[in-house]
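Excluded from the complex is one protein chain; the other protein chains are retained at their positions.
Chain naming follows the written order as A and B, and within any one chain the residues start at number 1.
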Amino acid sequence: MSTGASGLYFTFKPENAAFKAKVEELSGENIDLCFQCGACSSSCPLTGEMDLLPSTVIRYAQLGLAEVLESKTPWICITCFNCEIRCPRGIDIANVMEAIREMVLRTKYDKFTLDELTPEELRELPQIAIISNQRKLTA
Amino acid sequence: MGKNESEMVTIHVMGKKHEVPADLTIMKAMEYAGHQFRRGAGCRGGYCGACAAMYRVKGSYKLQGALACQKIVEDGMYIAQIPFSPAEKITYDLSELRPDANTFLEYYPEISRCLSCNTCTKACPQDIQVMDYVQASLRGDVEEAAKLSFDCISCGLCAVRCPAEIVPYNVGQLARRLNSRYVMGPTEHVLKRVEEVEAGEFDADIDELKASDKKTLQDRYENREVKL
Partner (left out) sequence: MKLAYYPGCTMKTDAKNFDESTYSSAEALGIELIEPTRWNCCGTVHALAKDNVMNYLAPIRNLIRVEQMNEEELVDDKRVVTQCAMCYNTLKRANLAAKADPDKMGKIRDIMEKEPNYQGSVSVVHMLELIKGLGWDEFKSKVVKPLDGLKVSPYYGCLLLRPREYGIDDPDHPTVMEDLIEALGAEVVDNPYKAKCCGAYHAVHMKEVAADLSHRILRQAQEAGAELIVTACPLCQFNLGDRQDEIKKHQREFEGIPVVYYTQLMALAFGKEGTGFEQNVPDPVRVLEEKGLL
């Protein structure tokens, strides 16, 4: 963490407040409701590939820590909404993941461009796969 | 000043103000103002797509696309020429392709990013339903895409405006090529005529023409049957 020498102390600065507000605005979710029960993480099918658990990502967002933008987790998220149906406080965690993805993508940065696909892959994949992939990974 | 003084209008070309006759096309108005076209001029007849231009009219936020050789100027027009839109020339061997959606996806995968926003259609100076033919290609409907894109002259205005970075005119080109080769099939009447020529059916007529003098040829030309 970049916020303090020992890491045990954390001061909520204006830039943290701004980051948190942006996440809330884009996701439309009240992330303060999260009490870190972990139900979302236990229902998520892809935690094995992630660096941060979904509930940890929410914690980063609550603290307004912009480092979460560098996490692999929002890109591993497949928007399956298992977390949404499980959250006891009614938070749609998938919306928060999308907010973080958008904050990265809107800096003129595509996560995955179609240039990286081979002609064989383009011949094999149904349109629905490529369309939805590009929706989530490009701006 | 001549007998017929035309009304003058104010236009801006690349930011510079000019007074030009109101009945001129953008292209003629730019030349009237002193521009020399080295790029961005071709047939001057609305057919080659070289003279793509974008403009706004004073008081309106709307960004419009037009062919400079066809569009008449308006008072308060702000004009920029778009002499070239960057697009890779993708090569393919038509004989190896199949007329289906994945062919389009292989060469132009970006069509999957189409937002159906219709910005391309709004930019098109030929009134083509550009979004519809891109969507038809995404569905693999080669015939529909070819039909809708028929009037395309590849001016590039759609490609310049597309937020999904698609080059629609290239997609339409592929659709028309696939359509004529695989859907419409070979043009029987042309092939038949070629056979007839090769079989020597017209040899005698051609020899006769070759042997005629200039006056005979001229008479025959002027009195030929013209089918409209």
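Everything that follows uses one rule, which is that contacts are C-beta pairs under 8 Å (C-beta built on N, C-alpha and C of every residue); 3 or more make two chains touch, one makes a residue touch a chain.
In this text the structure is predicted, and so the values were computed from the model without any measurement.
Student: Based on the whole assembly, the unshown chain contacts which displayed chains?
Tutor: Computed over the complete complex, the missing chain touches A, B.
Student: Of B:T25, B:Q81 or B:N102, which one is in contact with the hidden chain?
Tutor: B:N102
Student: Per the definition of touch given earlier, which of B:V9, B:C51, B:C69 or B:L138 contacts the omitted chain?
Tutor: B:L138
Student: Using the document's contact rule, name the residues of chain B that touch the chain not shown here.
Tutor: Residues of chain B in touch with the missing chain: 100-102, 114-118, 121-122, 131-132, 135, 138-141, 163.
Student: Extract the touching residues of chain A with respect to the undisplayed chain.
Tutor: With respect to the unshown chain, the touching residues of chain A are 25-28, 45-46, 49, 76, 78-82, 84-85, 92, 94-95, 98-99, 102, 112, 116-117, 121, 124-133, 135-137.
Going forward, only the chains that are shown with their structure count from here on.
Student: Indicate the whole-number Å distance between the mean C-alpha point of chain A and the mean C-alpha point of chain B.
Tutor: 45
Student: Mind listing the chain A positions that touch chain B in their complex?
Tutor: It comes out as residues 114, 117, 119, 122-125, 127, 130-131, 134, 138.
Student: Which stretch or stretches of chain B touch chain A in the complex?
Tutor: Touch list, chain B to chain A: 101-103, 105-106, 109-110, 112-113, 138-139.
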